[in-house]
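Of the protein chains in this complex, all but one are displayed in their positions.
Then we have chain A:
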Amino acid sequence: MASPIEQFQIKPIIPVINFTNSSLFMIGAAAVIVGGLLLATRKRAVVPGRAQSVAEVLHDFVANTLVDATGKEGMKFFPLVFSLFMFVLTANLLGMIPGFFTVTSHIIVTFALAMLVIGTVVIYGFMKHGTHFLGLFVPSGVPGWLLPFIVVIELISFLSRPISLSLRLFANMLAGHIALKVFAGFVVALLGAGGALTILAPLPLLMAVALMALEFLVAALQAYVFTVLTCIYLNDALHPGH
């Protein structure tokens, strides 16, 4: 029987240009987003149809999240945040289709996304505020003798952000898919055991179905959490003072 982590294996499709199944599904996710949104907003009706409503709801949802966290001036980051949300959501949901590859279950992919966010925060923060951006690490109203410790703690918490942001998405996807495979493996093992154990085989199957529903929730939820945390980090770049 296949190992539960075999599904995360990277297989080259066109070895000459290092085109792998991961690349294929990344391009697939981008194509689904671009194609879907173009198709949905093609008519640009005043009274939106079904597809256009979905596109508008997605847009408003991300825009509201961004404005809630960063205020009106955060809207200049809307293209970045919307792209991130749509990419993570689509990649997660595409991975839920049986047999498909989950792009976000590889830490290098999520780490690249997280570094994109943190890189934007650092570069934009220094561009807009100069050295005042470092005020992020010096909270106001802290007694002087405590300040060195607080600065060190704030620095560590800032540096661990890309790690925790990427690990959260990656590990959620990884753990969910491993759990699905493990329960699917139980079904096969029970059927293979024969005798009275075969009667028990539907039980892990039911569990796998329930886990599948949970995984759809997790896929959407982790895309949302990634977006919310991105917005909060961008807020630090826009308003570094505490």
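The working rule: a residue touches a chain if its C-beta (ideal position, glycine included) is under 8 Å from a C-beta of that chain, and two chains touch if they have at least 3 such contacts; residues count from 1.
Note that contacts and distances are computed from a predicted model.
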| item | value |
| --- | --- |
| Name under which UniProt lists the unshown chain, selected from "Multiple sugar transport system permease protein", "ABC transporter ATP-binding protein", "Alpha-ketoacid dehydrogenase subunit beta" or "ATP synthase subunit c" | "ATP synthase subunit c" |
| Option from A:124, A:137, A:158 or A:224 whose C-beta touches the chain left out | A:224 |
| Where the unshown chain meets chain A, residue by residue | 5, 65, 68-69, 164, 167-168, 171-172, 174-175, 221, 224-225, 228-229, 232 |
